[in-house]
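The complex appears here minus one protein chain, its other protein chains still in place.
Let's look at chain A:
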Amino acid sequence: AFFWLLSLLAASLLWFVSVQLSGREDAALLQLGAAAAVLLQELCRFACFKILKKVDEGLATLSEDGRSPISLRQMAYVSGLSFGIISGAFSIINILVDSAGPGTVGIHGDSPYYFITSAFLTMALVLLHTFWGVIFFDACERRHAGGLGLVVGSHLLTSGLTFLNPWYEASLGPIFILTLCTGLWAFGTAGGSFHNVLKCLSCKGGQD
């Protein structure tokens, strides 16, 4: 969460400076700011990975049997989850607070579905961050550049799709499909498979 905040800080700084310099606010600058934010987030995720890797090695040397008590996969999951939580919290909390107060949604001609779509988008984003975290760490661990590229690319794509709001069909639909695919990919990366799922379900059933 701290790293995500750092990246957000850097991105805002960039955007703010660019707005001041150009003297006006327009959509192009916003896109630039958003893209910079995405790239900086991924950079911070990488920094997170580096630090956690060091921690992992430290834990491994300290423990008795040479293995650290927390696996790198768990760390990847936690890191992704925390990125997602803080990103989601930052995105939605002001909206939630506003929704608790008086007002009418979309009275000025905007979409009346603002709140509900925001909620869904935030949920998708949180899940996506978690999945990206798992995939990212795994790709870094195995030095698989393709995985890294795909994570960054899909993040940029997601952010770009939100630019299509309020044309919700074009943004929400693809984002959810992307979430699903990324989820399956992360599941596979973490070592799961169809057989595992079946075994898990059947074990549960068997023990009843």
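Assume a residue touches a chain if its C-beta (ideal position, glycine included) is under 8 Å from a C-beta of that chain, and two chains touch if they have at least 3 such contacts; residues count from 1.
FYI, contacts and distances are computed from a predicted model.
Participant: Which protein name, taken from UniProt, belongs to the chain you can't see among "Presenilin", "Gap junction protein", "Aspartate aminotransferase" or "Proteasome subunit beta"?
Facilitator: "Presenilin"
Participant: Using the touch definition up top, pick the residue from A:Leu52, A:Val78 or A:Ile95 that touches the left-out chain.
Facilitator: Here the residue in touch with the unshown chain is A:Ile95.
Participant: Have a look at A:Cys44, A:Ala76 or A:Leu125 and name the one touching the chain we're not showing.
Facilitator: Considering all chains, including the one not shown, the answer is A:Leu125.
Participant: Could you list which residues of chain A touch the chain missing from the display?
Facilitator: Against the left-out chain, chain A lists 1-2, 5, 8-9, 11-13, 15-16, 19, 25, 30, 33-34, 37-38, 41, 58-59, 62-64, 69, 86-87, 89-91, 93-95, 97, 114, 117-118, 121-122, 125, 158-159, 162-163, 165-166.
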